[in-house]
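One structure follows; several queries about it will come next.
One chain of protein is taken out of this complex; the other chains stay put.
Chain lettering (A, B, C, D and E) follows the sequence in which the chains are written, and residue indices restart at 1 in each chain.
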């Protein structure tokens, strides 16, 4: 649906005068209702990045809490600016089948004229929130052991060199994956598979934390994990529902599916937990919610509500066992970004090819509704995104590693990155912390 | 207002083809603005359940934090799925005066066609979020001492056997309480009195916590309680405002009342706190906000803003003293679900019968505006809901108690249910926690 | 834009019958889409006050957490009620060039008729959320050392005597600053400069905390600060976006600018942090987000997106260094309300006079677009608000100080205000806390 | 003089305090600690990580007593802290060479004599 | 050698540390504890529950010292920690049989001699 809409909308965009004028004619094509929904959807998706900071921040040890949270928060700044400067143009500029161009760099020509039924500026911002969170998602694989400055350089490059092209392929309306008919309602491939693969590569390039596999590394604040999961779910209604780009039946379908699929995943995860250990874990519940949300992301506006219940329930199985198994390997994808986002996204993308139903989405059918070919297209898009993301992420990290070291020294890793990289502690009672007055500060720095 | 709307809408629902088609004609009756508002309202109400997890979770001792939070979170999964499978049909299916039917089980026939001015699927989801939180509300009465599996079975049965029928009575549009003209804008009776009574019964059946009345049981994290209250208030704008089912004047009235009534309750509570101990407690403020929100729930779209200030202020009194008094009894309704939701709901339902004003709501007057009969109808609906909810809750708990024990053993209760039921701790510094590698895990399980 | 809208709308308001009738004719002028957006915007702005409680609450020491949070929460009650009772009428009543009147006291005549395209009651509530948060903002300057009852009296008087008139000047549509053409889209002067100046005055009148400058006073919970910042950003989309009072292009512009400006401030702050200490602080990041939001507030609907990036980036500089410098003075503006809100608001108001662009806002140009006079008007409005707010705040505090003491005794300040003013602790493990049964309670109170 | 150091169960703290206060032993210091003894082991699971909690929450009491009070203190404490289940804890009696009261500089026995009159003020 | 164990007010910690460091006593260990002495009682209320806080926050310092340093240590500490109000705390002096420095295995006096040279590194 979405990529079709983009398809229709983009020529308009490209033709837009570079003027900043509020063109009266264009304004008349705006729908207030659609604009209202996209305004709040944009706000909702932006909230997901702080939510992610809590989801991730609660899972690490307290000495790395702020570092982990800042890996998300900093994306709100750096990736936010980069999107306006180059990212949007690279992703949605006309360009060619593979990548956009610089025609809209510095938001040149992006104004209040209608793109579909909403101001094109608003479309830019909505897409920007996706860019921000995708970069932040990767951080879950490298927490507790990546130098913050290296991380900053990495996500900046990654956003422009990996996210923008992949987004262009699928959603720009004039690129190869979209043309093939790959279905990705709100970013199963663009966001989740993409980030999930980058995460695995980053975890491999950086290597495991020094304590990994030797000590128990336990979440320091599980309520924060639940808070993050709750706010992520809330924000995801904008992520999926807003991907309809209108306040219509498809938005309603996407939103309802975004409610039902995670419910089903959570229920299935509970059953698996009871079966395996008899204990329904809270970290498991938070994980299940995210997995269900990921799984329904590519499918949200394409499948029936009951299909989304099935997608949620089915996806629980591989992700549950992948997480169990991963912890027994030497792959320190610390917060299981691949098992949750990568694998969840793959399942979602494939199941979209199975359950898509033109009776609901007004266009595309999947395997179960007589169009087995769709599954092939979905598989192709998965493979393409995985290959490209994996390869370029690897190259970027190697290059960043030439410029600056990726990891702090072992003693610094032991002290925790909050102190080392941020000069702060997440929780402090102030005891034994002595104020440095100006003179002291100077002499102590000396 | 709401039940009138439902009344009008339901025949349409019932007649809807079991097809999943996006009927072009039906689509044309959709209002984008109303859909936009109901999309976000649904998201807002869903957020209330995580919010409740924090409100409740902060009030218990840290060893039971996750257990308490999970009692809310699990409802997002289990109740969410149950609603789609049977609950919605039992509540809103045609059925008879007492209960719906299975005609819409598995969402059969619930599609994107308009129900009023929004897709009927969206109406289903909006109502589903009420189902989810009502089940979770009860948990406040049984925290720190109910086995999690017993709780799971209990809320599943309770949702289908208590919530669905009561919801049907009031809101389905073809059942006895609605027909009588009982006013319940957003769920004073259906949600709050219902949950409040079930809570008392559950507290009585389970008995008090082993430490109750012997040790001081102190909230472990008051900021979480405030966070929960803040997010609940935010979500409640969707709860009450969304119950207008449209982005119209009634929605605005409901939303404004939802802002003013808790403000008045909070102000009154502050005065009472100052008068009694001279200290304005934060737990009290959080409680006051919830009490005010509960009180205005049945009234929100029926009364003037100034009446809602009065409703908020008046309701503070009985609830404040009920909470003081309850703690001196042997009734361990641990988080005062009855005093806040039950009593608050009763006050709200009665005061709706006093302050309802057709000049604002376009239809119903209360005692003060010349229709004393309304108060009687309100009282009847309260009694009916209390009797039914109390009785059936009791029976369900007794039956569940036959199948599995409701409470953990005393030593387990002492250890805290986070470890016992979930195998996790809410806050951990990881000290002295030793990683079990596969072999150890196996031998240790043996 | 906004004040123009108000200008048009206010006669309608004033003429409205004191009746509560839902006038059919007026109703017809309502826009569902605009109403939907203003409903959610009102909810979003209300959420900012709990968000502020976390932003501020995390920055203080744990023994003052609840006191600090309650300074925000109580405003939701007291200021909420005061707004309905007198505040709205004083701010938006016809009155004269300097202040409103009591014509709409107790919401008399404020009904569901259209004010612009939304119900006037909704406009009242939206403005009420601004009143609530502005009072709460000041508390950051007096935390850890102001008696709670004195604070209650102070903010009540401040709201009516300072906020209401200043709001009237700028936004009522028939007062002097608005008439001059001062541009303040969403409250740079009314909210932020106003609160920032009041904060400095309050810090001066109260004096520094006993430990200030002698001990290191360290934030006790930085994740809460980040949570607050994240939720503030989210709520601020309603604050700025909702100030368009419609779901139109200006709302989109305001919302997008509210996303880009803080992103730029955060990026610039990161660069400054790296340059100065090499460490990107989390407290700094949270501060930067708020500074960027403040800076874009007066500008949001008047400037182009790229200008808002510049506004965000430029404002980072003075605010960053002001915060560094302030901590070396004897001015204990404890949470830097002036450096963030006052100075940020001044920068924003001036830069609005520089970057305003009629091509985007359909009316007003700034210095860069050929209208240097606008900068003078902006400067005048800044000076006027600072002078009035500073003076009246001073008088109010002195008067309150005559009635009741503003500060607790030194030993009480040492114990922390949570225990002293609220009789609670934010975090408790319950150890060594013994239940007082009724008899004990009585004898212990004696 | 002696320092009595007892490790007890957290849930027994209230009982122990009440008993000690009744025995007029009111000066004491309490520390949250964790202990390893013969208690049952606890296994926790976080995603794929399974871990054994080797330490359980305990409370440590430090009570400086003059020699005549020593036996009362120990008896009271042991009686109040006992449940009979494994994990009740231990009491160590350490010799003390000197005690000072910081406020007054008083030494030894008088340093640990509670100041009943002032206390009620 | 002796172990000096002092219980002080949390707000005095900075002063005490500064004083000790000036007296060149730099090896020490700090624990958050709670104490019951003659301090004023605090009543808390949470909804209907009223409770008495029997314990107030305190800081415990453990300082292993060689005999010659003992008196300086105690005097410095007591002077810096005193406010004159009830609740200033106590100092206990315990005999120590042996001290080891884990890093080097050094024993006794040399184990508690601060390593000034390295410290500044």
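Operating definition for what follows: a residue touches a chain if its C-beta (ideal position, glycine included) is under 8 Å from a C-beta of that chain, and two chains touch if they have at least 3 such contacts.
Every value quoted in this text rests on a predicted model; they were computed, and no experiment measured them.
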Exercise for review: With the full complex in mind, choose from C:287, C:389 or C:421 the residue touching the hidden chain.
Suggested key: C:287
Check your understanding: Where the complex has a chain not shown, which of A:271, A:310 or A:435 is the residue touching it?
Key -> A:435
Check your understanding: Which of these, C:29, C:271, C:310 or C:327, touches the one chain of the complex that we don't see?
Key -> C:327
Point to revise | Touch list for chain C against the chain that is not drawn | key: 216-219, 277, 279, 281, 283-284, 287, 323-328, 336
Point to revise | Residue numbers in chain B that touch the chain omitted from display | key: 429, 431-432, 434
Point to revise | Touching residues on chain E - with respect to the absent chain | key: 3, 17, 26-32, 62, 64, 94-103, 105, 111-112, 114-115, 118-119, 121
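Going forward, only the chains that are shown with their structure count from here on.
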Point to revise | Chain pair equivalent in interface to B-D, over half of contacts matched, among C-D, C-E or B-E | key: C-E
Revision key, fill the gap. Touching two or more other chains in chain E are residues 14, 32, 34, 36, 44-46, 49, 51, 54-55, 85
Exercise for review: Any chance you could list the residues of chain C touching two or more other chains?
Suggested key: 31-33, 36-37, 40, 215-216, 221, 227, 423-425, 429, 431-436
